[in-house]
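Scroll down for the structure; my scribbles are underneath it.
Here the complex is missing one protein chain, while the rest keep their positions.
Chains: A, B and C, in written order; residue numbering restarts at 1 for each.
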Amino acid sequence: MRAMLAWVTGMGVSWLLAPAALANGWNMPKGVTEISRDIYSLHMTIFWICVVIGVVVFAVMFYSLFRYRRSQGAKADNFHEHTTVEVLWTTIPLLILVGMALPATATLQRMYDPSGADLDVMVTGQQWRWHYEYMDEGVSFTSSMSTPTSQISGEEARGENYLLDVDNPLVLPVDQKVRFLLTSDDVIHSWWVPELAVKQDAVPGFVNENWVRIEEPGIYRGQCTELCGKDHAFMPVVVHAMEQDEYDEWLAERKAEAEAEANSVDREWEMDELMERGEQVYGSVCATCHQQDGSGSGQFPALAGNDQMLDDVDWHKDVVVNGVSGTPMAAFGGSLSAVEVAAVITYERNAWDNDTGDVVQPSEIQEMLE
Amino acid sequence: MAPKLPPQHPLEHSTATTAGQAHEHDDHHHYGGPGGIKRWLLTTNHKEIGSLYLIFSLSMFFIGGIFALVVRAELFQPGLQLVQPEFFNQMTTMHGLIMVFGAVMPAFVGLANWMIPLQVGAPDMALPRLNNFSFWLLPVAFGLLLSTLFMPGGAPNFGWTFYAPLSTDYGPPSTTFFIFSLHIAGISSILGAINIIATILNMRAPGMRMMDMPLFVWTWLITAFLLIAVMPVLAGVITMMLMDINFGTSFFDAGGGGDPVLFQHLFWFFGHPEVYIMILPAFGIVSAIVPTFARKPLFGYASMVYATASIAILSFLVWVHHMFVVGLPLAAELFFMYTTMLIAVPTGVKVFNWVTTLFRGSITFETPMLFSLAFIVMFTIGGFSGLMLAIVPADFQYHDTYFVVAHFHYVLVPGAIFAIIAGVYYWLPKWTGHYPDERLGRWHFWLSVIGVNLTFFPMHFSGLAGMPRRIPDYALQFADFNMVSSLGGFLFGASQLLFVAVLIKCVRGGEKAPAKAWEGAEDLEWSVPSPAPLHTFETPPDMTSQAPQRH
Amino acid sequence: MTPVQRTVTRTVAALIGMYFFAFALVPLYDVFCQVTGLNGKAANQPRAMSNEGVDTSRYVTVQFITRSSKGLPWELDVMTRQLRVHPGQPTEVEFAFTNKSDSASWGRTVPSVTPSEASLHMRKLTCFCFQEQRIEGGQRVAMPLVFQLTRDLPSEINTVTLVYTLYPVENKDNVSQQVQRTWREGGDA
Partner (left out) sequence: MWNVVKSVLAAFFGVQKERRRQEDFTHGEPIKFIVVGILLAAVLVILIAMIALTAAG
């Protein structure tokens, strides 16, 4: 009897807790797109259907457990078949399922229509960062997590957007249909922003598409959701949705920056400039594997005191620009600019007591890229 | 733990027996005399092999559990405190592999070895020597798998689903050993399945028709067919992986003209039936326990058999629901959504049948019954979240989050594992001749139920709020529920020590059990003495005249 | 044969069958992809031109994206990034391969089409993606793609994206393998 009470109390508490938790933000976000709201309402509909079925089934179950206790002198019946009941409890669930399948099918049909896009963005997953390319604008950049390691190790207080901050968020205009083309350079990643209800795998060698029409300006955060190796947890997605005019301004700025950088390729760069730029690039792109102090870890070779790298500058350039197949070393010629590649190589050849004094000019890299 | 089940020389039988004692001398001739370790190495007796399987599975359950606790300890609070991400990934991977292939499957095979010959009235399994071999493959396989933890580059770190190319091009050097150990474990399962099929189809007592078999036997028969159908597919997939890694083929490498998505199709073509391999025998156990303690025949025996068969057939038609976001045409998503939703029907039928069995019964709440009732409730909750996951648009949000982790742990922990525990409590009197300690059993039960729910219920919410799977560190908004989950995990883990205490106590002594240890139990195993002598049913029982009360 | 032996023989036969079936699934998957258009594989076979006429009533935008991958010092450029075609109209697009290194190497282009349904309606008459290429160091080679969208392209598809990813072909006289080996040895440093 006490056990029964405990059962019923436990069940009751959890049934009360569930809606309470859902109401307090521990639920799927409603999101800021038409699709995300459709999905949310599908989710809540199925949830309540399950709750109702659960309540009915468990009510019968607990009533039986309570009413037919042997300690209360219950005598067992002997029935073990009842065709009508069996037909009913097969047919009714079937009908409920059809009822669920109809709206789900309709929503899915809407999700599978990427036609008429205003803007195409190519999203490329790399271990462990995202690369975005605005297809018709000639703007592209890499987006890596900007949460410092000191916060992860706990030496520093954790910020509000711990693990969900990036150096370069994906900027998108609101009320425009944005089509994403997703692919990967190495392993399978998955690009997810809950508020946008977009989750799609990025598969190496193949391209998937998905789309979004954001209705409200804001900053939306998500993460990589397919296990992609060591830093899978540190591969956030941040989307900054802006009004059209703001977006245009941002885009113009980005284009100007890219142009300035392209123009600066041909000039002779100073060691100090390259080192400064290189340190920044190294920190955002290379340090996750080769470590901030160049000491490497596990399968990632140390760069500090790496003789092969220091002896052979051409090999060093080849590895950074073209990557190494069969290893996590990506081809950065595609995702970093010539200036960035030159800067990071110069940095690697001179930081941490490497002191070769080599300066790699952006123009040399540009030549390799052309 | 010294393997003590079953006793070599049962001293007392609560019911007079001749069969068991008369054959004790034969045993020694049978084994050529040796006692001690050699006897256990060479045994061909289904009861001893069953015990070996169960003890092996229990030790793997603890090893896999420790890995899970490492994971939960790291996730206790945000930040990286105890382990580095590389090691965390090895822990999640090994936890999954060990629990699936080392704990749950061998436990069911162990129960099958012990109980199927007793339930069908056979003297032993059909192929006793093969039985010994298939058991001893397991320690080899898992010794090899565990040894990868000490290899350079560490153990497999790509999840128990080992998706290519993370596991092929980017896997640690130990991947080849992982493939080898999985091959051995797979061969062991296959041999076990052949043996079970051969036993059920050929060794039934005269007069026992298929539709007279207890449901545990039925569900295992269907499970064995699933194993025969899908384990070779797993073997094929890992062979292809092996060739991709070592022999330059490119089945799964886009760069060589292969396709990483093909890996997922092949894996889940094995993997989804595999999920049912881990739950169908559990249905059988619960279908034995509920009628026993409700003292009423199982409601809808035939529809239970049909439902099991339907679930098995449907399991081959739904694999794509594990990969809804991988990028598939609309028609494929719809097809697999509909087939997946259909599974809810036979599964629902099973739950309704159990509940109706309780209705107008005469119910008592011994430990096996408690675990079975918890199974029904929590497996149903896992079924509900499964139904939610089947809805493709919603799955785009749930996929690869903690919501999925919550779902499959509800199906596998209070599902498969609770059923195994219930089965152990239920059959312990038959194995040892003693009832398990009811008081300790109740403590074990309540702490397990609380632990399981504290661990996995909050995961639904962290998943809905956006926490991805398989991450060693998480954003601050997930902190509260992760802390609860971790506390629950440690409670659940610790309470399993009580289980070990119950087992040891029960082997050593306790209240003597008669042949029919539970008042409402009707199956054939309760007609032999408790503890069951080493040799039973040497003269097959005649079932022609006995229409089991069940139908 | 005893009944047990018979059962065992049958199950073992089923097992062996299932093992080979697993391998048969690989070509079956290819067939499945051809039929459903999954992963754009349907568009990787040379096809004959169909003379069903041009549907001038509508335009479809065709985009081309080229990507290089690690380990191959090549660049793949497309002369026209985007164009509008009528279904049924054969169109030629020029691609250029450049080997930026000093030595010759082998490469392969892996095509992908999105939306995947469209690949069923994409007929490639000529394509560099049908075979592997060898390009001398520093050389630039132009190669054409001639394609045709069939008239039965579903009306809701108005943009088709073709992506070509370059991959190194190893086990041929390839530089990248050497790089890979040195990298791995360097990794122990």
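Note that in this section a contact is a pair of C-beta atoms (placed from the backbone, for glycine too) under 8 Å apart; a residue touches a chain by one contact, two chains touch by 3 or more.
Quick caveat, the model's predicted, so the values are computed rather than measured.
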Partner chains on view for the chain not depicted: A, B
Selected from B:93, B:303 or B:380 as touching the chain missing from the view: B:303
Hidden partner chain, touching residue among B:41, B:82, B:210 or B:500: B:210
Touch with the omitted chain, as defined above, among B:346, B:463 or B:533: B:346
Residue of B:62, B:136 or B:335 in touch with the missing chain, whole complex considered: B:335
Where the unshown chain meets subunit A, residue by residue: 81, 83, 86-87, 90, 105, 109, 112
Where the missing chain touches subunit B, by residue: 209-211, 302-303, 306-307, 309-310, 313, 317, 329-332, 334-335, 338-339, 342, 345-346, 349, 551
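Following the convention adopted for this analysis, only the chains that are shown with their structure count from here on.
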Averaged-CA centre spacing for the pair subunit C and subunit B, given as whole angstrom: 42
Whole-Å gap separating subunit A and subunit B, where each centre is the average of the chain's CA atoms: 33
For subunit A paired with subunit C, centre-to-centre distance based on mean C-alpha positions, whole Å: 27
Of all residues in subunit A, the ones touching two or more other chains: 186, 204-206, 208-209, 299, 325-327
Residues of subunit C engaged with two or more neighbouring chains: 39, 69, 110, 165, 167-168, 170
Residues of subunit C touching subunit B in the complex: 2-4, 7-8, 11-12, 14-16, 18-19, 21-23, 25-26, 29, 36-39, 41, 69, 108, 110, 116-117, 165, 167-171
Complex contacts: residues of subunit C adjacent to subunit A: 39-40, 63, 65, 67-73, 75, 82, 98, 100-101, 110, 112-115, 156-159, 161, 163, 165, 167-168, 170, 176, 179-180, 182-184, 186-189
Complex contacts: residues of subunit B adjacent to subunit A: 78-81, 85-86, 89, 153-154, 157-159, 163, 165-166, 169-170, 172, 254-255, 259-261, 294-301, 303, 325-327, 330, 333-334, 337-338, 341-342, 344-345, 348-349, 351-352, 355-365, 370, 373, 376-377, 380-381, 384, 387-388, 391-394, 396-397, 399-401, 442, 446, 449, 453, 457, 460-462, 464-466, 468-476, 481, 520, 550-551
